[in-house]
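Mind having a look at this structure? Questions to follow.
All protein chains but one are shown in place.
We just call them A and B in the order they show up, numbering each chain from 1.
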Amino acid sequence: MKTDLPLLSIRDLVVNYPVSNRGRNFLTAVNGVSFDIHAGSIFGLVGESGSGKSSLAHTIMRLIPPTGGEVLFKGENLAQMKGPMLQKARQKIQLVFQDPMASLSPRRSILQTLIEPLDHFHVDKAVQRQTRAVRALESVGLEAEVLQRFPHELSGGQKQRVALARAMITEPELIIADEALSSLDVSVQARIIQLILDLRQKQGIAFLFISHDLAVIQQLADSVGVMYLGKMMEIAPAERLFQQAAHPYTRSLLDAVPVPDPAHRKPLALKGDAPSSLTPPAACVFHTRCPRAEEQCSHIEPIKRQIGEAGMKNTAHNVWCHLWNE
Amino acid sequence: MIIQRVLEQSVGFLRSDHERGTVRDGTWSRLKQDRTGIIGLFIVTVFFLISLGVLLGFLGQGWSAADGGRWESASSNHWMGTNLLGQDIFQRAIFSTRTAFEIGVIVSLLSTLLGALLGALAGWYNGKPRKTWIDGGVLWLTGVLDSIPFYLFVAAVAYALQGWPWAMHVAMVATFWTATARLVRAEVMRIRSREFVLSARTIGLPAPLILFRHVLPNTLHILFVQATIAFVAAIKTEVILSFLGLGVQDSVSWGLMLAESTQEVLAGHFNNFLAASLMLFLLLLGFNLLADALQDAFDPRQAAL
Partner (left out) sequence: MNKTALSVRNLSVTLQTGMGLARVVDSISFSLQEGEILGLVGESGCGKSITAAALMGLIPSSAGIVKSDQIMLGDKNLARLSEAGMRRIRGNEMSMVFQDPLTALDPVFSIGSQLSMVLRRHRGENRRQARRSSIEMLERAGMADSQRIMQSYPHQLSGGMRQRVLIAMAMASRPRVLIADEPSSSLDVSTQARILEQFGELGQRFGTAILLITHDLGVVAQVCDRALIMYCGRIVEEAPVKSLYSSPAHPYTAGLLAAVPRINSAGVQRVRAIPGLVPHPADLPDGCHFAGRCASADTQCRTLVPGIQAADGRNSTHLQACHHPLPSASHED
């Protein structure tokens, strides 16, 4: 396994959306974001609504074209791929969505849904595809008889597991989970967390796990990136982030998460409401709410600073904040 | 509305996990419970069987035989008497059922299909750069067609194609498709951003395949209702066309009978008028009841919750 070439590499990605809103005709959802995901690792991308995390996921999957920057899959530019090379790439990167209610086609049986990618990518011989579907279901903890059912007959947790089975069935190298656990009950969520860790361990699948829930991210991620209003604030190996978060936004997010422990009740550190992504603040996008903002934060945009060593497999600890200018 | 949402959110779980079998998730059971809907279905079925009987040669075969006297009153020979030419009114009324169903079925099927296709294309390509002209084109067409007074347009097309047995059908299909297209377009625009469609796109499925396999099947509730509405509209339009002399040519229909009866009624003979209007009224009533029940059954939020 090549440890130097990342599986997925995002370089200065910019994604603009056309919108019609009082004279403004586009919205910059992602504004110059870079990070790498290595094979077999789980990258946690944290952000609240408006951070651009979903747009990032959609751009990787080519649902939206990138406006600037590159998405490299095993070194090749994903947005420019065509033909058989694109087909191969599509097979290797899969996406699981947030809303289990809408992620499965309502009028198709689970069997049809699972087999669809196999048919499209011509995986295996036709006769073997049903067996593969059964095996995929079993690996997510569902029984074979679920194949005959329709989405409305399944609970949220079961639907999400089917979505995961469908993502795995083509033996991808990377699965992008966009808030995939957010609408699930706690006990179901715990089960799927275990499942994801299993998949990573047994099949070496890498994950880009997108969530606003830092506690879940800590359960899963090897490296974590924190986004705010389209920009990356901090990237770090997971242990470092949860031990010594550098960026004020990360710190306030960590503080804001309600701890299931009544002995620890905390006051709120963040001021004001999140600005609209249509009119992001100038320079450091976080300066309007930052408890430690200084004069320069509203004039000069912070650049990347590395504050921790990168190991062989580990990500370096990088932060985009003037406080760390030394 | 809020009440329903709260209950939906909580009761939604109750529908999951263990209910087997019902693909349309309750539609059929809701339909079964709707009393007026069942009556409508019954009426429509009876009429359908009659038309089948005519088609297969069992019923109404004596519609054109002019073997009675002029304006005979009801007798055992002629159950509803005869018309101006001595033809059996009852036979004619029965035979017309087949005419009605033929027009109704052909027009409703074709106009619904055409509307579904064009509507789906318009909805899918709406706003997509470089391809949005498809949506623009379809919308323009619907706008143009809808701005022409309906019956005038149908009459004009039927007149222009006069002599051709399918003139009437073409005229009707050409105007009826717009309503369906508009509804399907709106629904497709709603569906296309839902995750299961996005999933299909991420696998790389081509657009036509996605439309046929994932999108259109989820518009069936619209299509069923529109088809029943089109059926009714087709029959009513045929009546108007018959009055204008542009209806069926070598056959008989209720519209034709009604047109004939205008003179007869002045002379005091009502049988023709009664037979035709009674049949027409019953079938349309049946269909309307059925259409309402279908609409309620397909919409899960209308369920008694």
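Here, a contact is a pair of C-beta atoms (placed from the backbone, for glycine too) under 8 Å apart; a residue touches a chain by one contact, two chains touch by 3 or more.
None of the values given here were measured: they were computed from a predicted structure.
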item: Residue among A:Ser49, A:Gln148, A:Thr279 or A:Gln306 that touches the chain left out of view; value: A:Ser49
item: Hidden-chain contact residue, picked from the options A:Glu171, A:Asp185 or A:Glu294; value: A:Asp185
item: Touch residues of chain A, complete complex, unshown partner; value: 48-49, 155-156, 185-191, 193-194, 212-216, 218-219, 238-239, 242-243, 252-254, 256-266, 268, 270, 272-274, 276
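Definition applied: only the chains that are shown with their structure count from here on.
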item: Whole-Å gap separating chain A and chain B, where each centre is the average of the chain's CA atoms; value: 48
item: Chain A residues touching chain B - in the complex, by the definition given at the top; value: 58, 61-63, 86-87, 90, 94-95, 97-99, 102-108, 116-117, 120-121, 149-150, 152-156, 158, 166
item: Touching residues on chain B, where the partner in the complex is chain A; value: 13, 15-20, 23, 25, 194-196, 198-205, 213-214, 217-218, 220
